[in-house]
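With one protein chain withheld, the remaining protein chains of the complex are depicted in position.
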Amino acid sequence: ANLWAATPITVKFAHVVAENTPKGKAALRFQELMHERLGDKVKVEVYPNSQLFGDDKVLEAMLLGDVQIAAPSLSKFQKYTKQLQIFDLPFLFKDMAAVDRFQQGPVGQKLLTSLERKGLMGLGYIHNGMKHLSAYDPIRVPADAAGKKFRIQTSDVLAAQFEAVDAVPLKKPFSEVFTLLQTRAIDGTENPWTNIYSKKFFEVQPYITETNHGLLDYMVVTSARFWKKLPDEVRTEMKKAMDEAIAYGNQVAREQEEKDRQLIIDSGVTQVISIGEQERALWVEAMRPVWKEFEKEIGADVIQAALDANQP
Amino acid sequence: MGLRLIHRLEENILAILLVFMTFLVFAEVVMRFVFNAGIAWAQEVTLYTAAWFVLFGASYGVKVGAHIGVDVVVKLLPAPLRRWVTLTALAICLVYCALFLLGAYDYISLMYDIGIEMEDVALPKWVALMILPIGFMLLVVRFLELAWKVWRGETEGFHLADEGEESMQLAQELKAEQASAISQTVAADATKDAQEPKS
């Protein structure tokens, strides 16, 4: 216990990315808004770059009461709830607009409460963007991916996704991906434009296929115990500030995505391939077994709601 | 006899953990290049093995004097004072262990309550974390043992590892070898001299 300071409520917001990323900016905006509105009543501290805990441990630290807010990527929740695996399903959402419709709709909002049994509360979704395939060879149809080694985040769905097209999923730490790509120890990755640009993956990947095949989003979470203990007016203000910060972060994310995509195309070191409706249909066909495989855990109604969100 | 068996067992477990990690990472490389495949659970298992290796080994390190430290200052102290300083240091080490045991208890209780599994292995996480209390309990045992010996005057302090001293072993082996080689050559020369008729 801190013997010297006695602030009423301290909120530690821990994340694993730099401060100039959409998520980093959203965290800082939240801190700003809270200070503006509640003054010294609540002290928000932001810890970027895994300074406090990495993505794997931050949820545990949150349950212990040592971190109040975090925003891990959606795949990190697979051991806490099976339902959020919906966001890893490949070729389910057509574009970011569909994702937004689903997340803001009743089913998406209900998924925010899917962690409650494990003591966590979702506060909202922060975008990073749609994922695309990058590789040493051009990939247009599912058969092009066969036999290639792709780096994935730890996630059963993502492993199944590559296995569905006879590709080889490899779990590797994000920090080692560049070297492994450069040396061709792995053939490709799946990442949103922002990661491909900021980690310079495009410099070592001659082809990027704009597949929009999956989503890399974050969920802002807090501990249920902490959330319920907050005084009502603080909780209301905090939720409002968080909603605004998330909206701002998502705005930044969209701009960043567009900007980074253009920078990659302009760099000329990599060729960006677009796929048409016909090719996309082939991928959807190849991936349908993956949806089926996880349907029981996720819920057929949830998957249907996501598919419905593709129609504006 | 029993003690020696435990010592040997401790060493074997540590050696096996290290060798297992090495082979597992090597196997991953081979799988990737020769069979164009991955081992999904390899990374997580390697990392947890490393944690078990270190936490299980920390107390062994105290026993065999593998930890490094600075003893130039304590060595300047008169013997009776040095004994008390060492006992105080050992008490601090025990406090350190106690704090971690308390922390580990809370942490593991929480993990037990929420009951989540490891990412790639069908094992509850709290089981994988049990090495925390095990490792720190073993440390407590070793520190108490050491404190008893210091108290009785059988030993003077922590046996801190000395890379210099270990390197000297290598030098001594080489010297011994050379000495025997030289004496052999001398002997050979002598016999040659004796056999060859002098002109």
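Order of writing sets the chain letters: A and B. Residues in each chain are counted from 1.
FYI, a contact is a pair of C-beta atoms (placed from the backbone, for glycine too) under 8 Å apart; a residue touches a chain by one contact, two chains touch by 3 or more.
The criterion applied here is as follows: contacts and distances are computed from a predicted model.
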Candidate names "OB-fold protein", "TRAP transporter large permease protein", "Septum site-determining protein MinD" or "Sarcosine oxidase subunit delta"; UniProt protein name, chain not shown: "TRAP transporter large permease protein"
Among B:11, B:113 or B:145, the residue in touch with the chain that has been omitted: B:11
From A:64, A:265, A:284 or A:307, residue that would touch the chain that is not displayed: A:64
Among A:51, A:236, A:271 or A:304, the residue in touch with the chain that has been omitted: A:51
Touch residues of subunit B, complete complex, unshown partner: 11, 14-15, 18-19, 21-23, 25-26, 28-29, 33, 43, 46-48, 50-51, 53-55, 57-58, 60-62, 64, 66-74, 85-86, 88-89, 92-93, 95-96, 99-100, 102-104, 106-107, 110, 129, 132, 157-158, 160-161, 163-168, 170-175, 177-178
Interface with the undisplayed chain - residues on subunit A: 1-4, 10, 47, 51-54, 56-57, 60-61, 64-66, 172-173, 175-176, 179-180, 182-185
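Heads up, the rule we're going with is that only the chains that are shown with their structure count from here on.
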Subunit A residues within the subunit B interface of the complex: 60, 63-64, 78-80, 118-119, 147, 149, 154, 159, 168-173, 185
Partner subunit A, residues of subunit B touching it in the complex: 32, 36-38, 40, 43-44, 106-107, 110-111, 114, 116-120
